[in-house]
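The structure under discussion is supplied below as structure tokens; questions concerning it will follow.
Chains shown are a subset, placed as in the full complex.
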Amino acid sequence: MKDPYDRRIGELEPLIPLAGVPWDWSTAGRPGARFAPSAVRTELYSLTPLSEDLGELRWGFDDMGDVDIVGGDIVETGRRVVEASRHVMEVAMSRGVPAVFIGGDHSITNWTSRPFVERGASLVVLDAHYDIRKLAEGVTSGSWLRELVEATKVKALVVGVSEYANPPYAPSRAKELGVDIISRVELLKDFKSSLERLKSLVAGSKVYLSIDMDHLAQAFAPGVNSPTPLGMTPFESMSVIDVITSSAKVVGIDVVEVVPGVDATGSTPRLAAALLLRAVQGSLASTNVK
Amino acid sequence: MKDPYDRRIGELEPLIPLAGVPWDWSTAGRPGARFAPSAVRTELYSLTPLSEDLGELRWGFDDMGDVDIVGGDIVETGRRVVEASRHVMEVAMSRGVPAVFIGGDHSITNWTSRPFVERGASLVVLDAHYDIRKLAEGVTSGSWLRELVEATKVKALVVGVSEYANPPYAPSRAKELGVDIISRVELLKDFKSSLERLKSLVAGSKVYLSIDMDHLAQAFAPGVNSPTPLGMTPFESMSVIDVITSSAKVVGIDVVEVVPGVDATGSTPRLAAALLLRAVQGSLASTNVK
């Protein structure tokens, strides 16, 4: 089909820097997020730039490819991802747009967000999990936030932590770490008030936004490392994202934990792409780069 | 199991004329809607006639079989479908009930709705897409509404157009064509007001209702040509359909774009059947044919 006036995201003039981070060697559950950068890109670039309320997106992604990770080597990979992220951030800043990353398991955010945190950004995470574990042995994508906060004292907020998905010590440790929480149950009981609280928590700040796709209920996001039975709906996510992008200055965005191989319908990468694009367009809209 | 007082839709006295249109040669994306008339019928006829608020449906479908389409030949097929639709419409009118069609890709509505439009019906479409493309070359099920409006000047309304699923020129061209839009985002932001606006747009008119199953989010309707990540919920659809059938006089109904082969669980044909039945029963209720 040839529609001469159609446009796809992949055809727009490149502006927003984007990098993939195909690392999933920190996963304790179902691995496979290493294939997400490729799967999410395919969906992202075939979307059109028309939003019904935000209007037409004029700019596309400046795809810097995947970070050259070293499978199995967490130290060297971490070093390279932080370095790459710094470069992506600088390009983004010079253009006045957010930087975008596609994981990978959630441990990558400990690397991708570092340069932003060092520059004063706080963290907002959509996630069913607190990700503040401390292991005696082995790996997990569920400890990165604790490590990040301990290392940088960054102000962090997690939206969507879900029932029966976190260790019992999570709330008290979050409090110790100074991590704010808006739980999935809180959103369910009074969505409007929760959004108000969200707004007050992020208003005016510089934010790195991390979207772990398992914050969604498994019916909407079956293709993740650890599916969430009572997670959020994508409609709630969209509202949450809108509040963040319109109240804060979003400087970096990632989407993580998509495992394409366990989602035969391809719906999880497609939804990841749509939510990511909404976040990007909302961020641009609020910084007047349209 | 033998429950002597059970009833299935397929066992009721036939009254509402129904025809299948197994055409999907206009599809640019994932073809396979040619198998939908069979799959949707199976589900439809095994439903029971009990609604909890509309009561018991007394009448069943007068199944006129599938239109004898000619695979690959759009001109001859179009001719035959329009002719068949005229016959189905006349039977329906003589009985004071709506006519029902099961597609096929969405291009069939350009044919099935013609006789109704000629008799003064306006069009209401549930769809994630505007379907007002103009191609330089090739085929698409995304241009039929433009063709129909240009040919007939019919008044049309599309409910549910979705984010990042339409070409950037869609809103302005819709305006030029006089096509009204209630977007998915508008429904999300204020469902009640949107329904009010819907009501005011359709109240008192004679309506041909076309249900493209991709107006639903992909978690609810995975089995379509082009799945929609941020589409509507079936609960919203039901309310939208209820407003239409109770405010307008619905004279024709179709359900299109179901692709059974890409939905291993069979949920899309099943949901298509349930929404179709709701639309039919609502229409009968408001015309006092129960």
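Note that the chains take the letters A and B in the order they are written out, and that residue 1 is the start of every chain.
Methods note: a residue touches a chain if its C-beta (ideal position, glycine included) is under 8 Å from a C-beta of that chain, and two chains touch if they have at least 3 such contacts.
All values reported here derive from a predicted model rather than from experimental measurement.
A.B. asks: Number of identical chains in the whole complex, 2 of which are shown?
C.D. replies: If we count every copy in the full complex rather than just the 2 shown, we get 6.
We take it that only the chains that are shown with their structure count from here on.
A.B. asks: Based only on mean CA positions, could you tell me how far subunit A sits from subunit B in angstrom?
C.D. replies: Computed value for the inter-centroid distance: 37 Å.
A.B. asks: Residue numbers of subunit A touching subunit B in their complex, please.
C.D. replies: Residue positions touching the partner: 1-7, 9, 47-53, 56, 219-220, 234-235, 238-239, 264-267, 270-271, 273-275, 277-278.
A.B. asks: Looking at the complex, which residues from subunit B come into contact with subunit A?
C.D. replies: 28, 133-140, 142, 161-171, 181, 183-186, 188-189, 217-219, 222, 227, 229-230, 233, 262, 264
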